[in-house]
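Here is the structure we will look at.
All protein chains but one are shown in place.
Presenting subunit A:
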Amino acid sequence: MHIYLPIAEMSVNMFTLLAMGAAVGFISGMFGVGGGFLMTPLLIFLGIPPAIAVATQASQITASSVTGALGYWRRKALDFKLGGVLVAGGFVGTLLGVWFFNVMSRLGQLEFVIVVSYVTLFGIIGSLMLAESLKTMWATRRGVVPLSRRSGEHPWYLGLPWKMRFHRSKLYGSVIPIVTLAILIGFAGAVLGIGGGFILVPALIYLFRIPAAVVVGTSLFQILFTMMAATLLHAFTNQSVDVVLAMLLIIGGVMGAQFGARAGQNLKGESFRLLLAILVLGVGIRFAIDLVVRPQEPFSLVTVGARP
C-alpha cells in the first residue's frame, strides 16, 4: 500500500518503510545503538532526498532513545551529571551542525558532504572498532587477561582546567575534552542524521574510562536531547522534517527494537562489538563504492525554487 509523504512530495510503499524501520530497530535494539547510521543511508538509497532523510531521522532517533534512556534510568544506570555536561556540548554541536547543513544545502553540496562524511567517518571508526575487537578476541583466545584500569593513571587531557567530579562515572577531570567530544557528536548527528551512540559509547569507555554500567544509559541521555534539538532546528530552519515518514519509521523502529533487545541478550560481548564494527564499516564501504565506481548514470537532476 502506498502512502504520500507530504513534505518529501513523493509516494512510497508503507510496508517497505515499516519493514525497514523494524529491521533497523531490531539491529539497534540488539546493539543498544540508535540505528541512525543505518536508517539514513537506507532512506537515501530508497530515493528520499538526503535533506529530508537526515532531518526526519533525527525524530526517529529521539523516539528510540526515549525508550532506551527510560529503561536505563529505571535500572539507575545513568549518570545525570555527566549526561548534563554532554547535553550542553551536544546542543552547541547541533546548532553548528544545522547551520552547516543549511549552508551546504544552499550551495548544492549537501549530498556530496553527506557521502564523503559517511565514507571518512565510518571508514575510520569502523576500522578502529574492527581492529580493537579482533585484538580483544585474539587476546582472550590466547588466554591473556586484558589490563584492567589502574587508579592514579590519567591521560593528559583530563588534567586540563575546569575539573569536575562525576561520582557515578568514577571520573575526575577536565570537562574540556568531554564537551569537545559532545560538540563533535552533536555536529555529526545534525549533519548526518545519526545519534552517534556508536562513536560516543566507545569514546567514553576508552578515552574517559567510564564504567560500562553507566555508559550506554548516559550516552542515550545525551543523544535524546541533542536529537530533540536537531529535530526542532531542522523543522524550524529548513522545513525538511516529514511527519508521515517520521511516524512510519518510529512505529517500525519501536517494534523492531523490542525483539532486537531480546536477541542481543544472547550475544557475547566481543562478537557483539565485532558485528557492530562490520556493520559500521559496511555502511562506509557502501558509500565509498558510490564515489569510486563508474556510475551507471553520470547525470543527475535537481529542481530548485520555492515550493508553493
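Assume a residue touches a chain if its C-beta (ideal position, glycine included) is under 8 Å from a C-beta of that chain, and two chains touch if they have at least 3 such contacts; residues count from 1.
By definition in this document, contacts and distances are computed from a predicted model.
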Chain excluded from display, named as in UniProt, from "Carboxypeptidase regulatory-like domain-containing protein", "Sulfite reductase", "proton-translocating NAD(P)(+) transhydrogenase" or "Transmembrane protein (Alph_Pro_TM)": "Transmembrane protein (Alph_Pro_TM)"
Absent-chain contact - pick from A:L18, A:L70, A:L134 or A:I176: A:L70
Per the touch definition above, residue among A:F112, A:W138 or A:Y206 touching the missing chain: A:F112
Omitted-chain contact residue, chosen from A:L38, A:L171 or A:V254: A:V254
For subunit A, residues in touch with the removed chain: 1-4, 6-7, 9-11, 59-60, 62-67, 70-71, 74, 108, 112, 228, 231-237, 239, 241, 243-244, 246-247, 250-251, 254, 257-258, 290-295, 297-305, 307-308
